[in-house]
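For this view, one protein chain was removed and the others were kept in their places.
Chain lettering (A and B) follows the sequence in which the chains are written, and residue indices restart at 1 in each chain.
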Amino acid sequence: MTKMTIMGNMATALGAKLCRPHVIPAYPITPSTLFPEKISEFIANGEMDGEMIRVESEHSAMSAAIGASATGARVCTASASQGIALMHEMLFIASGMRLPIVMAVGNRALSAPINIWCDHQDTISERDVGWLQFYAEKNQEGLDLMILAFKICEDKRVLLPGMVGIDAFVLTHTVEGVDVPDQKLVDDFLPPYKPEKYLDARTPITFGSFGTPEFYQEFKYAQVKAMEESEKVIDEAFREYKKVFGRTYQKITPYRCEDADMVILTLGSMSGTARAAVDILREEGKKAGCIKMTVYRPFPGKELIDVSKNAKVIAVLDRDITPGLGGALYADVAAQFVNRTAHPVILNYILGLGGRDIVINDFKEIYDKSHQALEKGIQNPVEWINLNKEIL
Amino acid sequence: MKITIGAINDKPGSSKNYKTGSWRTLKPVINLEKCKKCWLCKQLCPEGCITKKEEGPQINYDYCKGCGICAHECTFDAIIMELEER
Partner (left out) sequence: MTEEKELFACGHRACAGCSEPIAVRMILEEAGPNTIGTICTGCLEVVSTGWPETAWEIPLIHAAFENSASVASGVEVALRQLGRDDTHVIAFAGDGGTFDIGLQALSGMLERGHKILYVCLDNEAYMNTGIQRCSSTPLGTSTTTSPAGTYSIGEDRQKKPIGAICAAHCIPYTATATIAYPQDLKKKVRKALAVNGPSFLHVLVPCPTGWRFSSEETVELARLAVETGIFVLWELEGGNLQNIKVTKKPKTWRPVEDYLKQQGRYKHLFKPKKRQDVIEKIQQDVDQKLIELGITKET
């Protein structure tokens, strides 16, 4: 193990390098650009085998990734925001073909107006494409989740692609201490990718069949079953990771939730701030807790219910928006509880869009607003935090 | 047939299960006496359903759609199109 002080993009790039991908098709985009730069550097210096494809667009990055993965190679890439939006149609095809491609993401807002800073709109918008989704709170998690993503996605029971999100700038460009595992340990943890079927002249097969109404639904069902199957594969992989590398991962990580009246659900880097806020709220005698969600797809509904069912209110924080509805995570959480006779009040807070900072005071406001809703009734289940009404 | 992971089809050439011969309204018939075995018909057949035999080209009517390219292109007028009788 080596201790390094590095930016988030370097952490995901190092995570990728440790997984020994054969092919890395990538296209630069802020804030992920350092990833392809670092991979290029590793290859240029002979520190890494594998080949970059310096494609002319993100669409081609994902297309080349699909071609390479179908040929039997281990493939990773990186992107963000508009780049992921441009990949959109190919993301469906990667999962439909059951190709375990792994993508590092620097989570960034979408145009317009153009904005290069952090929110989760880019990957949240891809929640339906059939990829596993992981969100890192810090750079260490970025590195670890890259290795874990390959391990989980390549499992024969899963065979689906996965994306690992690290928040734009807050993580991608922020330097933190990271333990970089030894190559030997990673090699043992993640054996070479050996698909059963791949493009090979000795055994001609056809990828990309035309699925008529007679068959399409069954293919989709099988794909969804694999996503469901990944739930237990994720748990197994997290357990094994802990054993080999000593670091603990959970689909959701609760903090001071046991007796909490209110739990705050977060994704990504705001989770650390949430814990600090909970500590302060507790000092003030307020029974707050928080939950960090690391795995967003498959959605950890059972775990979420277990941890939060006794709370009076769940405050779901969305760094994304589904216009006309509210936050996407809010809708996901609400769906988990809807058929239970008794459940917490579920409130939604939209915040941190386009790189607006999320600070401890925001959590205090969220606590107060939620408390008020409990006492006086819900005025508006979807509230925007830190909105400058003066310029509206 | 059971579906496969990722809709991968591992039965190369399985299109042969589908007999396109039923599409045909005109049927090419080879006059082997006129045939010079140049195999142009085989080359130009969109179906690839003409095979080389000692005696000359043989049409697999299970697949021939009756497009008539073979008859139209035959340099020796060795193929004629007849009305398909079913």
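Points worth noting:
Note that in this section a contact is a pair of C-beta atoms (placed from the backbone, for glycine too) under 8 Å apart; a residue touches a chain by one contact, two chains touch by 3 or more.
Just so you know, these numbers come straight off a predicted model, no measurement behind them.
Taking every chain of the complex into account, the omitted one touches A, B.
The chain not shown here is touched by just one of A:M4, A:L185, A:I205 or A:I280, and that residue is A:I205. For the options A:S40, A:S60 or A:N310, the residue in contact with the chain missing from this view is A:S60.
One chain is missing from the display, and on chain B it is touched by residues 1, 3, 7, 9, 11-20, 23-24, 43-49, 51-54, 60, 62-63, 65-69, 71-73, 81.
Within the complete assembly, residues 22-23, 25, 49-51, 53-57, 59-60, 63-73, 75, 89-90, 93, 97, 199-201, 203-212, 215 of chain A touch the chain that is not shown.
In the analysis below, only the chains that are shown with their structure count from here on.
Once the centre of each chain is set as its mean CA position, chain A and chain B turn out to be 53 Å apart. Of all residues in chain A, those touching chain B in their complex are 96-99, 159, 197, 203-209, 211, 215, 218-219, 222, 226. Those residues of chain B that touch chain A in the shared complex are 3, 5-10, 12.
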